[in-house]
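Pasting in a structure now, in structure tokens, and then I'll have a few things to ask.
Every protein chain of the complex appears in place save one, which is left out.
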Amino acid sequence: MMLSMWWTEPWSMTPVSVQGVWNVWQPVALVAVVTAFLIVALAYMIGVSFNLAGLRKWAKVEFYQALASAILVAFLVLMMDTMLNEGFQTMIGSINPYKKAYAYLDGVMDSLYPIYTSVYKANFIAEFIKSIGIYSNGMGLDYAPFELFTSPIVEYLHFEAHIVTVAAIITSTQRALLHLFYNAGFTVFIPAGVLLRIFPWTRGAGGLLIAIGMGLAIVYPTMFTFVAMMSENSSEVKNKATELGNSIGGFDMTKFGACACDFQSASDVATTKVLSPQLRNSSAWLLGWLSGIWLKIFYYPMLVLLVTFTFIRTISPLLGADITEIGQGLVHLL
Amino acid sequence: MRISYVLTTIFLLCTVRAADIVCPATPPYPPCCVSSEFWSGGWIYISSVAMITIILLLSVVYMLSKIFVKHEWEIWIKDEAYQILISIVLIITLVIVLSAICNVFTTLAGNDPFLIAHNYLNSLIWDKTLNMATNTFQYSVLCQLLAAFRTQIGPVALGVGFNQNAGLRAVAVCFDFIYALTAGISASLMVQDIGLSIIQAFAFRIMLPIGIIFRIFPFFRKAGGFLIALSLGLYIVYPLCFVMNKMVVDSIVSGISLPALETYAEPFLLAVISPFMPIALIGLYTIMNQLAFLLPQALFLPTLNLVITLTFIKNAARVLSQNFAEAY
Amino acid sequence: MNILRKALLCMVLLALLLSGCVVNSDGTMAVSPACSSGTVSSGFQTMWESWQGIAFLAGSTVFIISILAYTLGYALMHRKVIMWAKEQMQEACLSMVIVLFVIGLVSFLCSLDLRTLGMEVSCICTDPAEVYPACTTGTSCNFVNVGYGMLMEMYKNIMGGFLTVTAIQSLLSALSTTTYGYAPGGVGFVVSPLGALGDIATSLRDGMIVLMTSAILTLTQMILLKMTESLFVILFPIGIILRSFGASRGFGGGLIAIALGLFLFYPLMVVLFYGSVLGSIQADYSSMTTSLQGQGLDASNSNWFGGLLWPVAGFIGKAMVGAIFIPILMFMVLIAFIKGLSTALGEEVDASNLTRLI
Amino acid sequence: MTAAELFQSVWSNWQAVAIAAAVLSILFTSIAYSLATVFKLKSLQLWVKDELYQALASAFIAGAAVIIITAISNFSCSLTGGCAAGQDHMDVAITIMDTMKENVITQVQYMFDLSMRVGMITEMGKYYDFSVGNVACLVGLCSTATGFSWYYWAGGSMILDSLDYAFGLLIPVISSFIAQLYVLQLIKTALFPSLLAMGIILRTFFFTRKVGGLLMAIALALYTIYPLMYIMLQPYFTFTPHDFYYPENDVSATIMCGGSFVPHGDADHPFCIGIPGTLTYIIPGLPTSAANTGEATFMFKNGCRNNGDCLGGSTCENINGQKMCHGPPGSDYGSDVYAGMLSPYNGVLPTVGYLLVPGVFLPLLIILVTISFIKVLSPQLGGDIEITGLTRFI
Partner (left out) sequence: MPIVVSWAEWQAITLAVVSLMFSLVSLAYMIGTGFHLPKLQGWAKDELYQALASLLLAVLLITFISTIDTTMTTIYGKDPFDIARDYVNTVTAGLGTFFTGFVAYDVYFQLFKSAVLKAMPSQTGFDINPLIGLAPLTAMLSLSIEATLGAMALLFGMSAFISFIQYQLSIILPIGMVLRAFPFSRAAGGALIAVFLGFYVFYPFFWVFDSYIYSDVTAAMYAFPLANTATTALGIGSECIQCPMCCVANVPDLSGNMFLSIIMNLTYPVIYYIFILALLLPLFNVIMVLILINELAKIFGSEIDISGLSGLI
């Protein structure tokens, strides 16, 4: 019933497709409000019939809680709509922050992909040339002629590939987190939170769930929208990557499959292509771009997650759950 | 007769001393002086203006209470008047006592407590922690180099090869662990050093005057008391705790002698495996001793300082913000 | 007139305090630990003489003022003032009484010989050069020295264990890097047969880090123990003096609680807790070394796990609990003691919000 | 055997003890009550009255425990949209985690196969002797041998390093899935029944009431909120493993890899290593390569499928200079990662990134919610039951 959500991607222009959220939200809201008032009425009725002062007092308190839940339910979607749709409009112009964030992260992946493949292509030939060795047992010789000047390039490309590896993993994790917050924020956490707010025993957990829902659904994407505004477009990165890929082009590897017939072209590639300024400049530019990306996909999101958790920690007591100690402990953990 | 004569001289002495509590117009300010400029008009001027306005207000209310025959207002005014008097007395005693306390503790510590605290912390950070960190780093690099040294008997295809000192890599990991620890220690010491200079800049020049002014207004009395207590605690007690730390550390340095490494090691076992191991372990042992001296000064003593300062602030706030109703 | 008179009296009090403040000539307080060679250290004695004067002075001034206030209150029939004065008088007498007992208390603590309490403990020779059993000039077995001796024993055991684990680890990692080539005529294999030992060596490396941390923490506690003696010498007198004045009674009480807690209760806890843990760690270390000798370091022996790694893991586990977990428990009880004592003596030393700070 | 039935079996032999404990504490309070009335001790009388009600409440809980638990289990079952016969929501959560674990392990297996294939040829070196071979060389003591040697695919070491880093993250993620599965099974078989039983018993004695309340709160929270959160976030705990292909159709690779002789029947398989290709590499003079030298696209994309995410895919739109290739929902663009997330990138590295969310982030979130539920629930059960009115009514 409640739990089989429909998971979507952010197609519509407005951040919160109010209509979509409401038809998921509306049945839950009704159930929550009705049961809350039912319990209060029942308790009050018992309190009056057996003139139990304590019970009546409790019922009165619970009535206000139920009223609070009702108001929360009624205005939540309205609040979401105004805050998100209009709010974002004013803040970042008429674009859906989620769409912007999705686009930004996909853009980063679009750039990382050609970088990795071109670095691999350049490194493949450089490392092959580095491994060429001449041996002569008579003279006790085992000498690799090209290793001296190809190994720095190979190490450099390996380091760059490692950064791309880590960046790719983190970007895809952010992408999955963003998808979780977009879908789970309104359609899972907030309905469950409101449902739990009804019963006094689970009010704490309910308050926390609503806080998590609002925090993750609003705070996290806005961060990416600002980050996205500051980023260059990925096509420039792709040009640099292809430039690196072609910097060692024109070397026929198959000749070396069987015999070292064309040793001359191998030394030519080693001396001119591997050391060519084109390879050095494009790989240096790519490394500069990567360190910039590293900041945007690792430190900013970590910062924003901390901001989101402090946001949750501040408003959750408001909604009924006090998680100051636990939250802080877990924030350190994260 | 003699007693009254002595009393008056001492009284004059105190008032004279009180004058030098207010800082001179231009820096360098002597230790323990309350800032004369507070925004533009100087806090003494502002607190007197505040007092006059409140007295005016009270008189107006008193007049109204007489017109509308509101008895409870009268009691309230009487109480407020009394409170203002208490505030004035408190401020005057504060001004006088402050310079006395400062002089006592400065003589006790031998110099301006802030100066001693800064020197103590800087010597800890730059002399002890950072050169220990560089030693650790050098040892770690050396161990890793030695660990990579490989002996090969016969050609690779038909012989045996091994790294005799591969165990040194683990010792290098121990050095890296200590290096990470020293980074944490120096960070905590630097934070305290910066905190001290912030306190020196703001506690008496900003926080104390604000506290005094708040103390005068009826509604901010408790907040004023707390602010004064806070500034006293931070400016006087906190640096003195560092002076205490320095004295404690100096007193125990001579008393502790740790046994040398050989007394409990089986040297023959280690030398057999790799000749460089004993050298690395002696280096590790000396750095562990230095670290053991640093840890209390970077973790235990700062916590003790905070506990003492907080206790003082809590007690002083309670004393300063009570309205002495019972004495009345 | 009444208030003016009170203000004047306050002035008198301050003046007296200033003039009475006799500090030794060069102005700085030379601090020396409370106990040395089994009895009260001479440094503490001389320092306490000068502080004793001040404490008495402070107590007597408060006493005089409260008498004055008492007569005034009696004259003006102001019950609250009388009560306040009576209370101040009690406090002044109490602080003066405490001052009297300080030297007696410290000398008792310094000269208390734990062996009389039925504990077989290892003490310290009065002459620091000698090692305990062979003491010529006599032994001192008070709490601090016994605690220091026990921590030293534990430190030696842990360092011994650390060096043994380092030896095993370096042998295993050396063996794991051996490569053995057998390709006569260019055809064959080059293998490193003992690669698995490298993985065991990495797990022993974590054990080394744990043992090193335990050794460092034990050393730190030895230094803390020495520090508490000097801390007591500074905090206790200041606490007494501040306690006699009405305004700073809470703060003074807190300082006294901290001083007593650190100087008295902390060494007691060290002796009790470490007296017990040390025995089991020592037994475990000797069993480890004997099993190593028996097992020998050749991997061929079938019982390599039972003979070699089982005792090593046991030793690391015990050292970890003994040197890291139990001190946390000890400090927990120490903070409870200081908190309890300070609520009784004056201002409650609130260390709880600090723990949240760190 | 659902958790409720397990609790029932545990409770059947503990119930007697609980009732006896409740009766004992009622006896104890009544003695104290008589004492209080005899010596007219007001404070004791009050305390005793309160204790009596607590004891009665404990007796009620002990008696009705089974009924309450079955009610809770039915309600949670309805929340999950119905449970199978003889199963409750715990089993639903366990099956979710079990399938997730199986899928993740097959995915790891595919990645491990890739590592084996790349590893196979990266260290494959070729030695080519030009010297006039004399007889001694045959025996290997050939002192006059001179020639060339090279490692054709040494470049594969870059992929091995990336795979090594990816496995460094994957191993903890796999153990996290297995650990979560174990925790769920442990709750179902042991933690919930025994903690609840112990909690109820401890609740009857006045000095261990608080601990009893806490144990009951922990048991209830672990039985209800913890599994329900897994069920609520089920789309994030489903994962379809996929294999890795090499889209560049390198002609020489197909020939040397023996035509369609490539695992999984696709022509485009990276670093395909077949016996014919290897032989040609070893025997001097044959001008072919054992495997192909194309780009390592499988680290980002797991290869083409019909009109899907080949480079230059169709349904892409331009958002201020950034190409975002997402068709409307249901379009076959890219593969479904989980929870309706479409992405053209599902190679080795992105897959590791996607697995980090259900492996690390979600368990922490679920634990945070469970702890806050316990923190709210335990004072309710811990003895100062707020609705005192109700207890006075029973």
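All chains are identified by letter, namely A, B, C and D, in their written order; residue positions are counted from 1 within each chain.
The rule we apply is simple: a residue touches a chain if its C-beta (ideal position, glycine included) is under 8 Å from a C-beta of that chain, and two chains touch if they have at least 3 such contacts.
As the structure is a prediction and not an experimental result, all values here were calculated from the model.
Among the chains present, which touch the one that was left out?
C, D
Determine which one of C:Pro33, C:Gly73 or C:Gly322 touches the chain that has been left out.
That would be C:Gly322, which touches the missing chain.
Considering the complete complex, identify which of D:Ala62, D:Leu214, D:Met299 or D:Ala339 is in touch with the unshown chain.
Considering the complete complex, D:Leu214 is the one touching the chain left out.
Taking the entire complex into account, which one of D:Ile19, D:Leu56 or D:Val183 touches the absent chain?
D:Val183
I need the residue numbers on chain C that touch the omitted chain, in ascending order.
So the residues of chain C touching the missing chain come out as 119-122, 150, 153, 179, 183, 185-196, 198-200, 202-204, 206-207, 210, 268, 271-273, 275-280, 282-283, 305, 309-310, 313-314, 316-318, 320-322, 325-326, 329, 332-333, 336-341, 343-345.
Write the list of chain D residues that the hidden chain touches.
Considering the whole complex, chain D reaches the absent chain at 36, 39-41, 43-44, 102, 105-106, 108-109, 112-113, 115-129, 131, 133, 137-138, 140, 142, 145, 147, 160, 163-164, 167-168, 171, 175, 178-179, 182-183, 185-186, 189-191, 194, 198, 207-208, 210-211, 214-215, 258, 261-265, 273-275, 281-282, 284.
Following the convention adopted for this analysis, only the chains that are shown with their structure count from here on.
Could you please state the distance in Å, as a whole number, between where the Cα atoms of chain B are centred and where those of chain D are centred?
Roughly 48 Å, centre to centre.
Where does chain C touch two or more other chains at once, residue-wise?
In chain C, the residues touching two or more other chains are 183-184, 186.
Would you please write down the residue numbers of chain D that are in contact with two or more other chains?
Residues 140, 142.
Which stretch or stretches of chain A touch chain D in the complex?
Answer in residue numbers: 1-9, 11, 46-47, 50, 52-58, 99-100, 102-104, 106-107, 109-110, 112-113, 116-121, 123-128, 130-139, 141, 157-158, 161-162, 165-166, 168-173, 175-177, 179-180, 183-184, 188, 192, 200-205, 208-209, 212, 233-235, 253-260, 263, 316, 321-323, 326-327, 330, 333-334.
Per the contact definition, I'd like the list of chain C residues that touch chain B in the complex.
My answer: residues 3, 7-8, 10-12, 14-19, 21, 23, 26-29, 31-33, 80-81, 84, 128, 152, 155-156, 159-160, 163-164, 166-167, 169-184, 186, 188, 190, 201, 204-205, 208-209, 212-213, 215-217, 219-220, 222-224, 226-227, 229-231, 234-235, 247-251, 254-255, 258, 342, 346-351, 353-354, 357-358.
Which residues, counting only chain B, touch chain C once they are in their complex?
The contact residues of chain B facing chain C are 7, 10-11, 13-14, 85, 89, 93, 96-97, 100, 104, 107-110, 150, 154-171, 173-174, 177-178, 244, 247-252, 255-259, 261, 263-266, 269-270, 273-274, 277, 281, 284-285, 288-289, 291-293, 295-296, 300-301, 303-304, 306-308, 310-312, 314-316, 318-319, 326-327.
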